[in-house]
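Only one protein chain is missing from this complex, and each of the others stays in its spot.
Labels A and B are assigned to the chains in the order they are written; within every chain, residues are numbered from 1.
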Amino acid sequence: MAKIITLTTDFGIRDSYVGALKGALLSVNPEAVIVDISHTIEPGNIKEGAFVIAGAYSYYPVGTIHVGVVDPGVGGQRKALLVETERHFFVGPDNGLFTFALGRESIVRSLELKQKRYFRDKVSSTFHGRDIFAPVAAHLSLGVEPSAFGTRLASCIALDSPTPKFTNSALSGEVIYGEVIYIDNFGNLITSIREEDLTARFKGTEADRLRVEVKGVEILGVCSTYADRGSGEGVALIGSSGYLEVAINGGSSVSYLNIGLGEKVSVSVSVDGTPTKKNFTKKNCNGGLK
Amino acid sequence: MAKIITLTTDFGIRDSYVGALKGALLSVNPEAVIVDISHTIEPGNIKEGAFVIAGAYSYYPVGTIHVGVVDPGVGGQRKALLVETERHFFVGPDNGLFTFALGRESIVRSLELKQKRYFRDKVSSTFHGRDIFAPVAAHLSLGVEPSAFGTRLASCIALDSPTPKFTNSALSGEVIYGEVIYIDNFGNLITSIREEDLTARFKGTEADRLRVEVKGVEILGVCSTYADRGSGEGVALIGSSGYLEVAINGGSSVSYLNIGLGEKVSVSVSVDGTPTKKNFTKKNCNGGLK
Partner (left out) sequence: MAKIITLTTDFGIRDSYVGALKGALLSVNPEAVIVDISHTIEPGNIKEGAFVIAGAYSYYPVGTIHVGVVDPGVGGQRKALLVETERHFFVGPDNGLFTFALGRESIVRSLELKQKRYFRDKVSSTFHGRDIFAPVAAHLSLGVEPSAFGTRLASCIALDSPTPKFTNSALSGEVIYGEVIYIDNFGNLITSIREEDLTARFKGTEADRLRVEVKGVEILGVCSTYADRGSGEGVALIGSSGYLEVAINGGSSVSYLNIGLGEKVSVSVSVDGTPTKKNFTKKNCNGGLK
């Protein structure tokens, strides 16, 4: 029986909103185990929410219910959603918030939440997290059949996935072009380039001959952990979520490169092992933020 | 049986204080279900704490115990408090922290916490959250009778409630004057004017003829959700806690108006539907914070 319910919202951690949502949930099922994933998604940033949910949900037991509320369209035309996959449930607004998670799951059915008997008695038009999504998740955790909550949806809203581009020329050889899609708490730059992109395009190439370029500096070699480079040196590696990541050993990569989301990143092969740009190190980038 | 214990404090989320308080609580009742409402109340800001507790507590099941610790007077003359209402319990300092919640509840009894057998063995003079309020809440959750914790209090400290003022003149008609009492994570301005003030004063007036004024701009019409206005346009609505709220669709209201708590807000009736001030839109307020 599903009992764990995770929460990912943009409510912040000071206001009463997270507390109210949890209360609404526990009023329906006082035995539910609530787990906070994040409440500090940038307000209204659906893409960021989608990325955070995708990075956490898969580690939970089969049957876990994931509630996501980044919902700038609340009270308007957007639908309220329940998606059942083979392993998990997702409850929240139909605005793309579950795109990156659902992309990796087998969907059993998608429903529009319509049965008001599972909502709070009075549904506000500004806080569906408290009045619709939390009580629906709680009823679901009590064993209510998914089909009881509403009607089938043929499809739900999806965000564009930031997919890398590939070129292959006589001059440059194979090149993967991606971008920075997330910057984490450590200042590490997570890119849109996945491990499988590297293995597909550079089969047979040794990892230490791959050349990662970002904002005028390069890192030679994709290694396996931060400690593979000296303190203050740039590191390119496949991060814990399977994406190519640009970090600096013992520091914040973003503060040295002074870049934002969307910054271009490329991966190519160094034929002779000589750099074509400055190496990414703290010393070479002292014009950064700190 | 009461088992859920909520926490609202100004301890912040980095230090060991929240962890120590939870440990003290679980040492008395390891089965208690602890729910965080907020730990990022501004240090010592009792009014903000009172507002956040009031916005969340009522959604919890009957019998829930709400612990609040915003306690600048710890170790001094202020009393330690347990209030039992018909539906909830409140435990914390007697400094007004539960004012706005208690104002909506039927109080059964108020007690001064005195029985040291329910405190930690060694009570510090700077951390009653850990040494008094948490263990008392935990014992209460185990079924100890409220009356066992101390002696009856005739009354407890209350904050002033920010109540709106009303005028009615031949020239302006009915006007409600309130103020900004809270600014939330989305930059929405929550005012002291409640839904019932509007319905009482403007009975029979259509909501789209109400004129909300704040800091030299106005919004015509009180609508029901953010999406009722175009992106970048100001919105006045009754928020999820029942207060009149000034927001901007797709943005942070406070950043465009550059105001703080206490800023005056008024509501009147537009006779002919023509504005008397600039409309509140992002474009009209580009001198804001961002």
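Details
Assume a contact is a pair of C-beta atoms (placed from the backbone, for glycine too) under 8 Å apart; a residue touches a chain by one contact, two chains touch by 3 or more.
Values in this document were obtained by computation on a predicted structure and should not be read as measured data.
In the complete assembly, the contact with the undisplayed chain comes from A:226, out of A:226, A:256 or A:280.
Contact with the chain that does not appear here is found for just one residue of B:125, B:155, B:168 or B:274, B:125. The missing chain, though absent from the display, is touched by one residue of B:74, B:214 or B:285; that residue is B:74.
Touching the omitted chain from chain B are residues 10-24, 26-27, 30, 34, 43-44, 72-77, 124-127, 130-131. Not every partner is drawn; the one left out touches chain A at residues 3-4, 6, 8, 13, 33, 35-41, 51-61, 64, 184-187, 224-228, 237, 239-241, 250, 252.
Here, only the chains that are shown with their structure count from here on.
Inter-chain spacing, taken between the CA centroids of chain A and chain B, is 32 Å.
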